[in-house]
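One chain of protein is taken out of this complex; the other chains stay put.
To keep things simple, chains are lettered A and B as they appear, and every chain counts its residues starting from 1.
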Amino acid sequence: MSTPETPATPPPQAPEQGEPTTWTARYALYQRAGGVITPFLTTLLALIIAGIVVRFTTGESPIDTGRAIVDGSGLPWLVPSSVMDIRDVANTREFWDTEELARNNAQVNLQQTLTIMTTLILTGLAVAFAFRCGLFNIGGQGQFFLGVILAVYVGAEFSGIPRGIHVPLALLCAALAGAVWAGIAGILRATVGAHEVISTIMLNWIAYWVGSYLFSLGGPLQSDRNREVPISNDVQESSRLHVWWPDPDHIAGLHIGFFIAIGALIAFWIILNRTTLGYEVRAVGYNPEAARYGGISVARNYFLAMAISGFFAGLAGAVDILGWQYRYGQIDIQQSDIGFVGIAVALLGRNTSIGIFFSALLFGALLTGSNTRNLALPIEPELAGNMTLIIQGLVVLFVAADLLILYVWRARRKLRIPQRRARPAET
Amino acid sequence: MSDARGDQAAVPVLELRGITKQFPGVLANDHVDFDLHRGEIHALLGENGAGKSTLMNILYGLYHPDEGAILINGKRVSIDSPRAAIDQGIGMVHQHFMLVPVMTVAENIVLASEPRRGGMLLDYDAAVRRVRDLASGFNFAINPDSKVQSITVGQQQRVEILKALYRGAEILILDEPTAVLTPQEADELFAILQTLRREGMSIIFISHKLREVLEIAERITVLRRGKRIDTVPREGATQDALARLMVGREVLLRVDKTTAEPGEPLLTVEDLSVVDDRGLQAVRGVSFEVGAGEIVGIAGVDGNGQTELIDALTGLRMPESGRVLVGDRELTNANAHKHLDSGMGHIPEDRHRRGLVLDFTLAENLALHDYDKQPFSRFGWLRPGRMVAGARRLLKEFDVRGGGPQTRASALSGGNQQKVVVAREVNRDPRVLIAAQPTRGLDVGAIEFVHRRLVEERDEGRAVLLISLEIDEILSLSDRILVVYEGQIVEEYQPDVTEQQLGIAMTGGTRKDKEAAA
Partner (left out) sequence: MVGVILAALGVWLMLPPVGDNLRDRIDFVEIIPVFFGMLAIAAGLWAATRGELKWGWGAVLAGALGIVLGIMAARGSMTDHQAVFVWSSLFAATLRWATPLTFAAIGGMFSERSGVVNIALEGMMLAGAFFAIWGADRFGHWLWGIVTAMVAGGLLALVHAIFSIHLRADQIVSGTAINFLALGLTGYLYIDLYGAEGTPPDVSEIPSVHLGFIEDVYFLGPIFGQMSLMIWVAFATVFLSWVVMFKTPIGLRIRAVGEHPRAADTVGISVYLVRYCCVTISGILAALGGAYLSIGFVGSFGENMTAGRGFIALAALIFGGWRPFPAFAAALLFGFSSALARVLPEYSEQAALLFETLPYVLTLIAVAGVIGRSIPPAAIGRPYEKQ
């Protein structure tokens, strides 16, 4: 009876082609490989196309439009005076007599950019967290509305509570409302397998109409003092978030909600990478089947991921209300689309904390920069606003087309890819 | 045997010259020559990854060769799509059937060459008629109106053959056709092939099973690592000689092990009944035990309830009735998590879909069952450092190659991936180890490793339940063999049972005998 030989090195084989990997698995791939370059290229490509559209449809110069937007965003303020006169960045020497005036204007603009960025970070995180679990949460807008509604209610109806309690209470209620709203879609997905894309969109519209109703003339949340306008009460002083830049005495400026957003970014990372919940969420996102075999409850994670996702979005609504809006009206419901921008933010930011930070900054700059009040050049404001919408669409589109860019990129670098790409099933 | 061959004189019906195909990182075909005589059955033999499928896919127009030529009846042809191959009279029966399950047999067969009525409409009745005529011409018993998903695997294969015949194939390629058949069905297939051969069909038979190839083929071409090693006639060829050609070294066809001395039962299954996804009974009243220190093999043709049985045993599916116990702990209605915690290990049958999270690192994968326990985490707080350290040790112990703890699982070869799965399961010190198709898609070296490891586990006193579709594997590893058919355990054998007997039991032959006798 001969003893078994030690096995020789197995012959190099092309690993068999498994089932097509889930699409989130592909996204996960880019999160590490090509993590910074492709979003960069994507944005570049999107901006170029947007520029072409602008030129084509309105005849204006895209460069000028772009510069105007940069100026409007306030970003040039970050460039120190010693390096460059701020007025040259955006070609606004005609408007401002001194650099100081331009700088002040830019400061205000930058505060606004960062304010929007705060909200975008939170709505972006909402989408991203769900993505990591393999779910597409398009319901950020509806969850945001729920947050707004609760924040307005808790903020306005309760008086005489110390700030230390009022603020966290309002924030918490709003975030929980968002969590519940998203949780509905999560439960549906977890139990009957209803696709969250459809259910969240339906929930969006339901929230839209419910909100419209609540703030309508004679509606339950309509203002007591001003009965002519479909708008809510102002939230109490005790529930408002302080401004910290320039300083707390100012009414307008960047509020501390900014730090809440940063905190959320950190919490996002911690939850995903340092907790068992995060481990489960990621496993389910990559491969629900294997997760199940590993003893993980896929249904439970679907629900939790959606709920946490909604938590972030609801928080976004609260931060907006308590930070600078202080009230909400029917018009606001009809015009808001911050949840949708959040989708683009998350995708461009590759669903990671760092990525969302920069992505939110970019979109915040775009949105502020194209806002009517900030534009110095004679460009029709609504046009510029819609150009941002187009950019959003393009960004999402090109994120989806990342495969192409990655493919080209790799082909040039003569491949060090994992051997998972299209391979023959060898027998 | 020589009736058809006599008239072909010099020109072979098919000739492949110098076919070369390169994939990134792998030279799949290296200047391969191959020829086929009219009315011949010619086998293409080789291990996984030897290049057999690639070669045939080139012939069928699914791939384009980098170099080389294809000649049909002496004339050079260019085949750049399956349509072109069909036009040249080449038909292919794939290993994984190319049939649409929800469509009927007739629809599948006439697809893309449908008979029409009035130019625009599909003439379904004509299709049914044609299929019936064709089938009876070759003595196939098939109902053109039944949906493919409701006929047996053997019948499905016949549908695939009919598909080729419908399109006027004269050269038929069969890719691992017996992988899904019982020995009886395989015999039926061989009979069909002989009939076809007599009608003038030339057949290429791809396989890695030595026994079969010697039974059916007149000539055998052996491929190894993309190169053609040799072409031998059937006379004088032996299994050993062929194996050596295939692998290049002495191959151990049986695993070495001592006789088992089973201890107390660690896995007890009592009257288990399980329902499948469609609501049908897949497992009916199954009872058996696996003792400590023994390997029990469950043999059976795919689709007789094995998957549902495994699901029930591992907590992924709730049984309808019956009991499952590990040791003396009742696990009947527990979920997967509890099963894993109670000392059960599971090597799943599809490592890509179920065994590994390909985008996780090896460390994360190795922690897949115990991520929520010490030392990998505490109170919900993850500790990646511990995961990596633990992984490093395991990877070394199991000689996993292709990366370290921080490498993504997707970067490893199939064999190494399976090693990771085995490492994870074995390391948890399970009392019961369930191995489902543990060597599927692996090369010989990896197979040897897995087999050895399973025997080691057995020797350490674990109870091992092996469920496999490979009869050789069952025979070589098991201390006791159970045969499952239509959800029931129909027989129990000792490892010295013949394959013939096993095959009969696997198709319900013995059960029918018993019923007839009663």
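The rule is simple: a contact is a pair of C-beta atoms (placed from the backbone, for glycine too) under 8 Å apart; a residue touches a chain by one contact, two chains touch by 3 or more.
Worth saying up front: this structure is predicted, and the values here are computed from it rather than measured.
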item: Touch partners, limited to displayed chains, of the chain removed from view; value: A, B
item: Candidate in contact with the missing chain, chosen from A:Ile121, A:Leu188 or A:Leu221; value: A:Leu188
item: Given A:Ala68, A:Leu110 or A:Ile138, the one touching the chain that is not displayed; value: A:Ile138
item: Full-complex contact with the absent chain, from B:Arg76, B:Arg116 or B:Lys396; value: B:Arg116
item: Residues belonging to subunit A that touch the chain removed from view; value: 20, 23, 26-27, 57-58, 136, 138, 188, 192-195, 197-199, 201-206, 209-210, 212-213, 216, 218-219, 340, 343-344, 347, 380, 382-383, 386-394, 396-397, 399-404, 422-424
item: In subunit B, positions touching the absent partner; value: 57, 60, 62-63, 81-83, 86, 92, 94, 97-103, 107-108, 111-114, 116, 120-122, 163, 167
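In the analysis below, only the chains that are shown with their structure count from here on.
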item: Gap in Å, rounded to a whole number, between the CA centres of subunit B and subunit A; value: 46
item: Subunit A partner contacts - residues on subunit B that touch it in the complex; value: 23-26, 28, 47-54, 57, 63, 95-96, 175-176, 206, 208, 225, 249-250, 252, 255-256, 314, 316, 335-337, 339-341, 346, 348, 350, 352-360, 364, 368-369, 371-372, 377, 380-382, 384, 408, 410-415, 417, 441, 443-446, 448-449, 452
item: Sites on subunit A touched by subunit B in the complex; value: 1-5, 7-16, 18-19, 21, 25, 28-29, 273-280, 282-283, 286-287, 289-297, 415, 417-421, 423-427
